[in-house]
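Everything on this sheet refers to the single structure shown next.
All protein chains but one are shown in place.
Letters A and B name the chains as they come in the text, with residue numbers starting at 1 for each one.
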Amino acid sequence: MIGIIDYGAGNISSVIHACGRVGEDAESFSEPSLAVGYDRLILPGVGSFRMAMEQLNDLGWPEAIGAHVKSCKPLLGICLGMQLLFDEGDEDGPTLGLGFISGKVGILQTKASHRIPHVGWNSLNSTQTHPIMEGVKDHIDFYFVHSYQCVPVSDENVLARCDYGGKFVASVAKGSVVGMQFHPEKSQPAGLRILQNFAEWDGQC
Amino acid sequence: MLKKRVIPVLLISRDRMVKGKQFSEFRDTGRPNSAVRIYSSQDTDELVFLDIEANQGNDHSHESLISVIRSAAEECFMPLAAGGGIDSLDKVRQLILAGADKVVITTAAVLNPDLIFQTAKKFGSQCVVAGIDYRSGHDGARVWIKSGSVETDLDPVSHACALVKLGAGEIFLNSIDRDGMMNGYDLDMADKITEAVSVPVIVCGGAGNFMHLAEAFTKTDISAVACASLFHFGDNSPIRARSYLRNLDIPMRVLK
Partner (left out) sequence: MLEKIPVLKCCTKCNLPETYETIEFDIKGVCNICRSAEARDDNTDWGERKKLLDALIEKHRGKAAYDLIIPFSGGKDSTFQLLYLMREYKIKPLVVRFNHGFMRDTIAENNLRTFKKLGVDVIEFQPNWHVVKKLMLESFKRKTDFCWHCHTGIYSYPLRVALMYQVPLVFWGEAQADITGYYDHLNDEIEYEDDKKFNMIRTLGITAEDMHDMINTPEDPVDVRDLTPYTFPPVKDLMKMRYCSVPLGSFIPWDYKNNTEEIKRELGWKADQLEGVPDELNPHGEKIECFMQGTRDYIKFIKRGYSRVSQISAFDVRSGRLSTEDAVKLGAEFDGQKPPSLEIFLEYMGLTEEEFNTIVKPMAIPPYDHKFDAKGDAVKTWDFDKFYREDNRPK
């Protein structure tokens, strides 16, 4: 069963339905102590890094998610959820993140001619293979909607970049933790394939 | 590279879809659920749902809109935007929880611009689409509100700039004069708005054939075209639009 973390900052219904579409049982839960009951966790998120971390901290999520990751169980961060996986974000001033992947989150760096937020369909340039990207080709477009980007310290954690007036990191992985800056649950059909891969992945690579 | 988007617009009135001309003379165009199913099967880029009853004093229309979004989110896995009578954070939250990715705020953007700020602060700028309905007039274009029934003295360009400053992540620019006429978009205004703001701009009102879409993309810097009549009346679909535009070297979404 996939657990979708409901901390009041995400459109979780789409994620649940998308998991259902690929034949996976998924449900949202808002009590951190229940995290142990799930094989896999998804951390969604829309809104601000600061507010999201405040909500996660207030409700006691970091410990529960940390325990899940420590036991090498798969965790998928989507959009803001991917950003929260990092050490720190600087939206509205510096805020500590969950710290699973070294690096920071800052405003999307792009040419002046490119509009912010980055909204719409864009493709990935994969930098390494990973079970979660099985069957996904580089020219396929996914749905992005964000104004911030993740900057990992190590290239080893980068699965794919995306070109928007410069390349930003679109997908990351470290151990059993993976992140997607785009929305797989909104990127049918290729996005659903990624969710299926996540559902079948055992957290090893 | 970021692709251009083709976005069908679904106008909702009393649980039905409608389409009109210049915001009146509405014709029934089917059930929202049917349209969602069809657009979903065509892997459409995005959908915009606009409740046109909300400003007519229909208290139940918001529930109707939420219900449409909820069933759409169950069936399709593409970005959904919802608007029409959104005048409180509460209504925004309800739509987001129901499955909308973005909200389109038009009348409230004039009557209570702080809602734009509050929504952007709580849900993020990318969640806030500022709608601008406008008509031409003697002294230039003017913004109209309440489904095009009340005139304001705002000009669309400065209004757009103000809304972006408040945190709007996209502008949905809708020409009432061109709506349903199928004679092409108002490229002049689209150009002015895209020059004035740094956020993505979606142009709406007037698409009658694929050439109109192509012109909008090649002659202005708009990020997306929104269409209603084009897909309701005529042998057209978003899939065919994608092929047509790709042939003119306009970057369109790749699915496989």
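Just so it is clear, a residue touches a chain if its C-beta (ideal position, glycine included) is under 8 Å from a C-beta of that chain, and two chains touch if they have at least 3 such contacts.
This one's a predicted model, so the numbers in the text were calculated from it and none came from an experiment.
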| item | value |
| --- | --- |
| Partner chains on view for the chain not depicted | B |
| Selected residue (touches chain absent from view) among B:31, B:70, B:121 or B:146 | B:31 |
| Residue numbers in chain B that touch the chain omitted from display | 16, 28-31, 34-35, 37-38, 40-42, 182, 208-211, 231-235, 237, 239-240, 243-244, 246-247, 256 |
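We take it that only the chains that are shown with their structure count from here on.
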| item | value |
| --- | --- |
| Euclidean distance of C-alpha centroids - chain A vs chain B, Å | 28 |
| Complex interface listing, chain B residues touching chain A | 1-5, 40, 43, 45, 70, 73-79, 96-102, 121-127, 169-170, 198-200, 223-224, 253-256 |
| Partner chain B, residues of chain A touching it in the complex | 11, 13-14, 17-18, 21, 46-48, 51, 80, 114-123, 137, 139-141, 143-147, 163-164, 183, 185-192 |
